[in-house]
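One chain of protein is taken out of this complex; the other chains stay put.
Entry: subunit A
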């Protein structure tokens, strides 16, 4: 597949589209899946009449009724656990955890039940379900409303982990997650909910879990990121372009599984990789990407892989914007790689 084809795949097709925000795309995916399959239900804290704290489920209860879209007790363990039990009984639950920071009380249900039941039962029982949750910083939320816990879940076999950064992907990945056979942790970069706007087809489509997308083609180095950092990665690439440096930008879209082929193909051409994630650096998911790059492409690398990550501190409130890897920090990392 050429990079141009990848761009086409990552963006809208030839059919009719209109501009949506990322959160509108999330809502639309749920609306269409609720309409498509009666086994689909949407639930969590405040998702009903209120429509969720970010209004991702706004209007869905009015449209589909309280048996399809409903509020639950304030308990992540029971929200996740109930989703497991429903899925085992043949439903397709979409559970909302109000903020990714609150997945802690539901953690055992995710790792002991959702992730394990297919394996431990020899495939006799399965839990096809989706846990949606807003994650990441940039909204002045302090450390209990800004964390990026994706690495915990990427570390747990049995879970698929995705994080879109565009409205197109948000809708297509969520639909794929609902229709798939596995438990999917679906992180929504909350600072892009309304900041990310893009073309979304009116027709039904899915985005395959496990496939990345090339956001910008380039020959000099490869910037790889996912979720909330993507617009800044593209800004950094644009700034570098003004200096005559052509950075390729890859959006992983899925962490588990992740698109090794796309990443390795790109880095083997450019010889340089800059990995961007706002999660704390220690045991960051991008460490796995860096490891695979050095394992597979050691001889072709022109510089060490550079990681741009969050700091190993609880997410701060006042220093919100300084914490995040913005375009300047990403561009500086690229320069570091180029000047090695």
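Keep this in mind: a contact is a pair of C-beta atoms (placed from the backbone, for glycine too) under 8 Å apart; a residue touches a chain by one contact, two chains touch by 3 or more; residues count from 1.
The rule is simple: contacts and distances are computed from a predicted model.
> Select, from "2-oxoisovalerate dehydrogenase subunit alpha", "3-methylaspartate ammonia-lyase", "FAD binding domain-containing protein" or "4Fe-4S dicluster domain-containing protein", the UniProt-recorded name of the complex's unshown chain.
"2-oxoisovalerate dehydrogenase subunit alpha"
> For a quick check of understanding: of A:100, A:117, A:200 or A:286, which residue touches the chain that isn't displayed?
Reading the full complex, the residue touching the unseen chain is A:117.
> Specify the residue from the set A:134, A:158, A:172 or A:231 that touches the hidden chain.
Considering the complete complex, A:158 is the one touching the chain left out.
> With the full complex in mind, choose from A:91, A:195 or A:238 the residue touching the hidden chain.
Going through A:91, A:195 or A:238 one by one, A:91 is the residue touching the chain not shown.
> Among A:34, A:47, A:69 or A:82, which residue is in contact with the omitted chain in the full complex?
A:82
> On subunit A, what residues meet the omitted chain?
The missing chain touches subunit A at positions 41, 67, 72-73, 75, 77-78, 80-91, 93, 105, 108-109, 112-113, 116-126, 128, 157-158, 160, 180-182, 210, 256-258, 260-261.
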